[in-house]
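The complex appears here without one of its protein chains, the remainder shown in place.
Chain lettering (A and B) follows the sequence in which the chains are written, and residue indices restart at 1 in each chain.
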Amino acid sequence: MAYRGRLFSMLALTLVVALLIGGGLAAQEERVLVIGHAEQTDSYDPAHGFTPTTGLVNRATYDTLVTFPDDDASEILPSLATEWTVSDDGLVYTFTLGDEARFSNGDPVTAEDVVFSILRLQNVRSNPGFLAGPDRIASVEAIDEKTVAFTLPGPRPSFLVELTNPVFSITNADVVRANGGTDAADAAETDTARDYLDQNSAGTGPYLLESWAPQDQTSLVRNPDYWGEPPYFDRVIIVNIPEAATQKAALESGQIDIALDLTPDQIAELEGVDGISIFTGPGQWTHFLLMNADPELGGPVSDPLVQLAIRYALDYEGYRELWSGSVTPGTNMAYILAGAFQQDRAFTRDLDRARELLAEAGYPDGFDITLSYPDYTAFGVNMNTNAQKIQADLAEVGINVTLNPGELQVSLEEYRNGRQGFGYWFWGPDILDPIDLLSFVPGGKVAAERANWTIDMVDPEIAALIEQAQVESDPDTRLELFEQLQEFMQQEGIFAPFNVPATQRAYRSDLQGFVWHPQWELDVALLSRVE
Amino acid sequence: MSISSTTSSIRASAWREQFAYIGYQVRHHPLVLIGLVIVVGWVLVALFAPFLAPKEPLAQNVTDRLQPPGSRGYVWGTDELGRDIYSRVLYGARITIPAGLAVITIGSVIGVLVGAIAGYVGGIWDEVLMRITELFMAFPTIILAMAVTAALGPDIRNAIIALVIVWWPNYARLLRGIVLEIKNNEYIEAARSAGAGGSYILFRTILPNSVAPAVVLMTLDIGNAILTFAGLSFLGLGPDPTSPEWGRMVAIGIDFFGQWWMWLFPGLAIASLVMAFNFIGDGVRDIFDPRLR
Partner (left out) sequence: MSLQVYILRRFLFVIPLLLGITVVAFVIANAVPADPINANLPQNALNDERLVQAFREKWGLDKPPVEQYLTYLGNLLRGDMGVSIKTRNPILDDIRQFLPATIELATFSIVIGLALGISVGVVSAVWKNSLIDYLARTFVVIGVSFPVFVLALVGLTVFHVQLGWVAGPGRLDFIIRNPPHVTGLFTIDSILAGQWDKLGNALSHLVLPSIILGSYVAGIIARITRSSLLEVLGMDYVRTARSKGVHERRVIMRHALANAMIPVVTIIGISYGNLLVGSVLIESIFAWPGIGRYAFRASTSQDFPAIMGVSILIAFIYVAVNFIVDILYYFLDPRIRVA
């Protein structure tokens, strides 16, 4: 008994001592940045990954041909390509690669790497593949070692903007090939480099992908052979913290430096708190209702009159109250884009008009409908909250909404297959150009594939407008075209965009250089810490 | 006095003795009393919620969102959509309490039957039924609940189904153990030698004696069931988002941690009920367990 007791107390003593040592672990010499985020990463392979986290990481590990300025999308700047020309017919873009850039293993960047990366993106046909599909890029060729030419199937003025997207990251062809990569036409079946690229980067960026433990942590380390200005931090860690409340606690105690998923209410609580800074910027995620144009799926909401009625019935001001700093969008065009209708041209609530329209459509007493949406929180905005408000708003005009939240994947499947009659989703522009609106016009990706609104369902005039908008390059004509399209969408569209939450991020005050960008979320190479 | 009136007055005094005995026990187990008061209190609240609640539980008022308790006439403050927390907690009793009771009642009925049969019939039936019981016990709750909810949709009814599937094995095990113990007891031998048949013994002797431990387990479990509903809501599997079910309210509330009234009041409601049932359960065991008298 006595012996056991002594052993036990020795064990306890050791534990206590270890606790005391470890609890006050001194910061190491390394400069480390910790970002807290609810991880949704699908992959870090540029040909496969298509989530905001992928964008953030690949911005640090790779470069694209051209890029945007640090804090907005106002102009196209050279990156790996130092010069480019566009043919007169707008079909051929020729890029000249600079001499300075090199891959992390010392290899120079050649035209062959560019061709390989683009073709691989196209042929692997994964999530981001559609941005490089044959309907968008007819061919890409190496003219010589430092010159690449892209041929488009038709003129498309947004092409340069598209190339700034991190999915167009230029990878080291030799390294990727050595690890099972291929850009051949059957790459979808034969390429096996994804596992390698999920754990290693083969790029030119200031950081290397050190490791990715899915659902746990992503770790970046400094690229020792970087060709440009070396970044401040030696290591960047992106930690998976699925609960916003936990992210907030970890930020307040200094365990993490940046929290990406706080809700507007949590941000409001952190205003003025010592040691914490808030970034507020324009939002890019448009929350909208989708009304299936197929009468068998949409039922009452496939009727254009009902669709317009619903646009009049929503309490837009209320949503702005729910999400402080948010704005009401004019249309599905992201309001940060040139020519997008702003809040002053958006709908305002008019219950009488809504009821009139419903009566005209043959529903004087309203109707019953089910609203499908994912049970999901997107960057701090809880879709359940909005859904409940939508239910309450529409109840005031007699529309009885039954909420049908689904698991994200289950709901996503219905949505992607165009089987949702009445849905609630959100959208962030893939391309930071007004052309993004075309996804929502008849025949567009979201309109046609998700809601069965096809081009043959509208007037030939509108169809002509759409066609022209796809290829028009003159800036003034474009403004005019998209003005008309937006008006059309407001009157006869099958969508009801109702809110764009502001972008709000919280971070430790000793961080400098925090800049949010709609294309890649955050450029960690710009960050430093006050010493 | 006549014979019949003597008999009836003896019977009457027997009832009075029973009540006196119970009353004595309750007085000497104050925690049971507290528990009973709380439970009865909540049941009354659930019954009379429409009369007690100042506002509609589903009525949203976005301009009044996140009001602290006491401001603008909201006794316990408002939630993220401007709904009155006090009214929602009152109405929530009408969902949470019956849901917990439903899970436990249905689960225990199934479990008791399975366990009693397994224990009494014995042999191969016992082994088979016990393996099936263990199968359900071994299976991870979360995954089972997820599958049910994904297949049927997030709804309080489906959450109840999911929990019943998870809960009944506990009762089966308990009952089997009790039945096994009682089976070898002397008065069963006596009954059998007096000519009593199988089902007579089962229903008139074994089951009544099993009631007490089962009831103890049931009262303790109601609290657990309610807590599990909260956990399911937290994971997104519980009742629909507008529901004032307490677990739902707490799960949403922690995202608004600084607005403590959103999670504290429903949390206290849950806690008070769980504690009350715990006290009752402990007390019931103390009162009815013959070995402790």
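In the analysis below, a residue touches a chain if its C-beta (ideal position, glycine included) is under 8 Å from a C-beta of that chain, and two chains touch if they have at least 3 such contacts.
Treat the numbers as computed from the prediction; the structure is a model and nothing was measured.
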Chains in view that touch the one left out, judged over the entire complex: A, B
Contact residue for the chain not shown (choose from B:Val62, B:Ile156, B:Val274 or B:Ile287): B:Val274
Residue touching the undisplayed chain, where the options are B:Leu44, B:Val109, B:Leu135 or B:Val211: B:Leu135
Selected from A:Ile256, A:Ile431, A:Ile466 or A:Ala502 as touching the chain missing from the view: A:Ile256
Residue among A:Thr82, A:Thr96 or A:Asn127 that touches the chain left out of view: A:Asn127
Hidden partner chain, residues of subunit B it touches: 28-31, 127, 131-132, 134-135, 137-144, 146-147, 150-151, 220, 223, 227, 230-231, 234-235, 247, 250-251, 254, 257, 263, 267, 270-272, 274-275, 278-279, 282, 285, 289, 291-292
Residue ranges of subunit A at the interface with the undisplayed chain: 15, 17-23, 25, 27-28, 30, 32, 34, 50, 125-127, 129-130, 133, 188-189, 194-195, 198, 213-217, 235, 237, 239-243, 245-246, 249-250, 252-253, 255-256, 407-410, 412-413, 416-417, 449
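Note that in this section only the chains that are shown with their structure count from here on.
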Inter-centroid spacing, subunit B versus subunit A (mean Cα positions, whole Å): 46
Subunit B residues touching subunit A - in the complex, by the definition given at the top: 58, 60, 62-63, 65-66, 80-81, 150, 153-154, 236, 240-242, 252, 254-259
Footprint of subunit B on subunit A - complex, ascending: 244-245, 248, 263, 265-266, 269, 315, 318, 321-322, 375, 382, 384-385, 387-389, 391-392, 403-407, 410
